[in-house]
Every structure is written in C-alpha cells, then in structure tokens.
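A single protein chain has been omitted; all remaining protein chains appear in their positions.
Note that the chains are named A and B in the order they appear, and that numbering of residues resets to 1 at the start of each chain.
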Amino acid sequence: MAMKLPYYPGCTLKTKAKNFETSTLAVAKELDIELVELPKWNCCGAVSSIVTDDLMHQLAPARNFVRVLEMNKSGIVDNEYRLVALCSMCYNTLKRTNLLLKNDHEKLKTINDFMYLEEDYNNEVEVVHFLEILRDIGFDKVKEKVKVDLSSLKIAPYYGCLLLRPKEIAIDNTEDPRIESDLLDSLGVKPIDNPFKKMCCGAHQTVQDKYAVARNTYTIVSGAIKAGAEAIITSCPLCAFNLDNRQREAKELYPDFEGVPILYFTQVMGLAFGVPEEELGFDLNYNDPRPLLREKNILK
Amino acid sequence: MEEKRRDLMEEIAEANSSASSGIDDKKIKHWIHIYVLGKQYKVPASLTIMQALEYAGYRFNKSVGCRAGFCGACSTMYRVEGDYKIKTALACQTMAEDGMYLVQIPFSPAVKAKYDINNEPYDGNVFLKYYPELARCVSCNTCTKTCPQDLQVMDYVQAAIKGDFQKVAEWSFDCIQCGLCAVRCPAEIVQYHAAQLGRRMYGKYGLSEEPNIVKRVEEIMSGKFEEEFKKVMSLQKDELEKVYVKQQNEREIY
C-alpha cells in the first residue's frame, strides 16, 4: 500500500515551477508514495520572521499545521503528521515556525488565541523535506526503480542555504552535505562536487538588484562548470530562477560565461525512472536541458 | 415563559412598524441606545442599522444604495459594548443592537488597476502584475472575518498568489465589493479588485463559451429586438408602469 503523506506544494510550484511539482508527483508514484496536497493551504511567507516580537508572520505556517490536523481528522491521511515540503524556502519557513512553537508555549498560546476560528495546534506536526523521505525509504530502493542509464551525465548538486541553515533545521551536515550526491549516485549519475554548492544565490535580492544576484549566479554556475558539471540540480524554485534565468544577466556582465541547464532533482529522478517527458516539464526550464539530454541519447 | 417572549417580539415588531410609518413615539414600548460617531441616540428596537440612523436624524447621501443587501454601498463597522471585537455589517441588512458604536464606511480608498483582459496572457502572474501587494498577505484571516458576505476572502487571496483563476472566481463570486476587507487588511491588499480581475480572466479564458449567450448576442446584433425596444421607448410613463408590473408578475421565479 502506498505511503500517504500530507504535502505542502508552495505557491511557486503552482505557477513558475509547475515542473517541480509534476516531476515530483510522478517519481513519488513510482516509489509508491502518495503526496496528498494540503486542502486550502496558504503561502508560508517564503522567509521566516526572525525578530523576537513578530508573531504576525508566524501565522501562515501555523495555519498550515492546522490543515494537517484536519486531514488526519477527516481521514484523508491516517495518523500521519509528517508534512512534506518540496521548496527549500517553504521547508525552512515551516520548519522554523514549527520549532519556535515547540519551544515557546507562550507564543503558541498567543497564536492559538488569535486563530480562534481554527482548531488549536499543539505541536503535532513534523515538517520534513521530500529529500529526507527519499533517504528514509533508502536510496537503494530508489536505485531499484532506475530504468534509464544516466551514467553519461555529469551533474553538480546545489544545496543553497535553506535546506542546511541554520543547523537546527538542517536536513544534512551543514558544512558537508551529501544527500543530493547520494541521490545522484543511486540514480546512476556522476555527482560533481561544486565548491560553491552551499553559497547563497542572493535569494529575494533578485527583485531589487538582479545584477548582484547575477554575480553570485556566475560564481556558483562557473564553479560547477570548472569542476566538470554539465547541469546543476536544486530543490528550490528561487535558487532555480536565480541560477537559471539570471544566467541571462550573468552573460551581460561576463560575455564569455557559458551557462548550463538547472534542473530540479526530481526531474533527474524522472529521467532515470523513465517518466514520460511531458510530466517532467522541461519547457519551463529557462536554459533548455533537452539538447544536452538528446546529445546523450537520454531523450529522443 | 414562551408566551411572554412571543408577546415581547410582537411588541417589538409593532415598534418597528410604528417607527417606519411615522406613528407617535409614545406608542413605541421598546427602545435601544446606539452611538453614532460617539454620540448616543435612543432609537426604537428592531430597526436595521440604516433605519436606526435615519430615525436618529441622519440623512444618507452616501453609504446607501439598493437597501436590499446587493450593492455593497452601506458598509458599516461597529463594536458593541462589552465586546472588544470589531464587527462589520451592511447597514441595510443588520439589525441595530443596544450599545452599538457605529460608523459608516462610504468608500474604501482602493485603486483599481487598468487592464484589457484581451491583451493579458492566461498566466497566474497576472495577479501580481496588477496587484503585487497580494504577495504581502500574512494569512491573518482578518479579511474573512470582516466580510459581511461570509466569503472565505483569505482563501481566494491565497488562490490569487498561487495564480488559480478558477478558485479566485468561484470563491469570490458573491463579492459585492463593499471594500471592508481592504479597509481592515494589515498587508494593504485590495482583495475585491484582485478578485474581480480573477473573475474576468476566468470568464474570458477559463470557461468555455456559453452557447446560449453566443446565440442571444447574435440575435441582438441582427436586430431581432429592435422593434420591441422602439415600442418600449415610445411608451408614456403610466403605460410603462403597467408593462413593468405585468412583466414583474409574470416573471419566472428562480
């Protein structure tokens, strides 16, 4: 029987990063995991509020936790309080609020009082990232599902910030993460180590100063290319946007800069599992990965 | 006990009719106190807020419209003595209560974006293009608590952030654009205008064309109703009244 898990997509997975969602749902199905979307979830706020007196911005994550309680109550999921996030920013924001409420009963009470129309939340939920679910079921299980040979692909993992920092929410070692390269290994892809794999892409600075972000994009992507990578994987739609679309601005700043495609890790999983191309949504990737994949005979 | 209560209700109902038909105040047995802009007024019980304000001597030239709960012009905010919660109502639809502190909100200072839906792509980012402040929603749910139409306003705002035209259109369908959500929003979002953009986009691109409408538009364009129009336009006032009453009586009730 499929493992049924409450799933939090996040706004961008419904719009600009639809391919992250469709590819994830496809590979989850292959692994017998059913990701059940939280009913009426709301935007988590993308960044966690980190000043001591600001509870207003903790409301959004807290409300989503109440949705998990409702899912259990109505029987949509069976005693399953792990909330799976895909977007690194959503993961971080949800997880940090969850931790805050676990450690501060007074703040939890204030929030419950303010949300008096909702059921009380009492720290039932655990926030997890989809990569953690994969690690829990075992990368050897992932390996069993591989149908397509990707051994000719050289891909660099990119973690960015929010899966690893701060330490209390990290899904892996903060300074030396391996979870993405372990995943690539299991998929038969050669992982390339990029020294800039944990460097910040510049995040929301992309709205106010795209060239500042483009300089970071240049550093991160060039680092991967120098190490021999032909593509980069990520789990964050904002990192993806900054590393992918901002290559355009990076080329303006550094005319001899040559980019590489940026993929969601689930798109590579989909390729390995033989998921139909249309479910992987490569048309939404800014730098089209299909020429590379055709060259390697992975796509027709 | 039950009988006594019924008598009381009848007396109150009588008070209402005496107030609205101008009968001597001495005949009114039940009174309440309301506060308008902080000033106390004694008004008969069982009036709507709008009637109560009029009884108190206020004459509306704004904050009034259809008097039937459809137009959204009579937005009202109030508190009741002994309850810290701020409440909202349509003045024409809500009964005045003892101890109400009232204020009318004739207009919400909201700017409506200008766009031509024929030139917009059916892409969820259209919401942020015209109403970027949607991204500031903190999910406090104040809008939902404020809505006199009992809409799940926060839910449709969230759907707008996610670019879901269908949900925005369906969940905001009964919006009467009273503007109270926008007045109360801490993120300074103009919920109801964004919802209208959603309904327009969904109507244009999300829904299939309704064959009956297409047919009727063709009929209108081909002049099928010209004669009827000419006939109606040529009627005198009393003739027109007769036609109107007849048409109202024959109208299908749905």
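To be clear about the criterion, a residue touches a chain if its C-beta (ideal position, glycine included) is under 8 Å from a C-beta of that chain, and two chains touch if they have at least 3 such contacts.
To be clear about the criterion, contacts and distances are computed from a predicted model.
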Margin query: Tell me the UniProt protein name of the chain this structure doesn't show, selecting from "Disulfide reductase", "ABC transporter permease", "cytochrome-c oxidase" or "dihydrouracil dehydrogenase (NAD(+))".
Written below: "Disulfide reductase"
Notebook entry, point to check: Can you list the shown chains that the hidden chain touches?
Noted result: A, B
Check: Out of A:238, A:262, A:275 or A:293, which touches the unshown chain?
Finding: A:238
Margin query: Out of A:3, A:47 or A:76, which residue would touch the omitted chain in the full complex?
Written below: A:47
Checklist line | Of A:3, A:76 or A:161, the one touching the omitted chain in the full complex | finding: A:161
Notebook entry, point to check: Tell me, which residues in chain B touch the chain that this view leaves out?
Noted result: 121, 123, 125-126, 128-129, 132-133, 135-136, 161-163
Notebook entry, point to check: If the missing chain were put back, which residues of chain A would it touch?
Noted result: 10-12, 15-17, 43, 45-47, 49-54, 57, 87, 89, 160-161, 164-167, 174-175, 198-200, 202-209, 212, 215-216, 237-238, 240-241, 245
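Basically, only the chains that are shown with their structure count from here on.
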Notebook entry, point to check: Per the centroid of Cα atoms for each chain, what is the distance between chain A and chain B, given in Å?
Noted result: 43
Note to self: Quick check: in the complex, which residue numbers of chain B touch chain A?
What the structure shows: 123-125, 137-141, 145, 152, 154-155, 158, 161-164, 186
Checklist line | chain B-facing residues of chain A, complex | finding: 11, 14-16, 40-43, 45, 56-57, 59-60, 63, 114-115, 117
